[in-house]
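A protein chain is absent from this complex, but the other protein chains hold their places.
And then subunit A:
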Amino acid sequence: MTDSSTRHPVGLDTSHGARHRLTTLRTFLPEIALLVVAAVLWLQTAWFRAGQPQDLGPAFWPRLLIVLLAVCTLARVGQKARALRSGGTDPDEPRSESDSDPGNDEPAADGRRAAIAILSIVGYVTAAIYLGYLIATAAFVVGFLLLSGRRRTVLNTALGVAAALTFSFLFLKVVYISVPSGVGIFDTFTVGVYELIGIY
């Protein structure tokens, strides 16, 4: 076995070690997160009211689940650590996104794009509160299609406006779900459009 310090200058070796630690930390990230969640939830159960002495109480069931979660997570840590020590990869870890789905030959998922998709949905929900469902839906359809690589602006805009109007009509007039109409000037605008298309 060759000592790595004989092959690399000290600075490089330190950065290699730091990178190794970072990789190890990333490998165990889901398990660390799960253990933190388990600890936080366990602490929360201390606030639950104690029942009668003969009762199991409202904390019993969640505590049982938390213990099971922690035990399984620790077992996963052991499984991964054994795999790492033996120089292999964890057999239960998906090598790519497609591994988790039999028959799927898609390209691997891109974390940055997943974040963009989630942020765009968060933006949609936020916009629905302040700009109203009508404007937010039209804007979301156009934006999402653009982000998905569909650059036919006229078609996307027409689809966005049509979807916003149709969905608003359908849900407000037919199913009686009162979707948000926005605040201030946006509320006035939305109500105006609804009056125009006969919803109000």
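Throughout what follows, a contact is a pair of C-beta atoms (placed from the backbone, for glycine too) under 8 Å apart; a residue touches a chain by one contact, two chains touch by 3 or more; residues count from 1.
One rule holds for everything that comes next: contacts and distances are computed from a predicted model.
Q: Write down which listed name, "Tripartite tricarboxylate transporter permease", "PTS system D-fructose-specific IIA component (F1P-forming), Frc family", "sn-glycerol-3-phosphate-binding periplasmic protein UgpB" or "U32 family peptidase", is the UniProt protein name of the chain that is not shown.
A: Cross-referencing UniProt, the chain left out corresponds to "Tripartite tricarboxylate transporter permease".
Q: In the complete complex, which positions of subunit A touch the hidden chain?
A: Against the missing chain, subunit A presents residues 30, 34, 41, 44-45, 48-49, 51, 54-58, 60-62, 65-66, 68-69, 72-73, 75-76, 79, 86, 88, 91-94, 97, 99-111, 113-114, 116-118, 121-122, 124-125, 128-129, 137, 140-141, 144-145, 147-150, 159, 163, 167, 171, 174-180.
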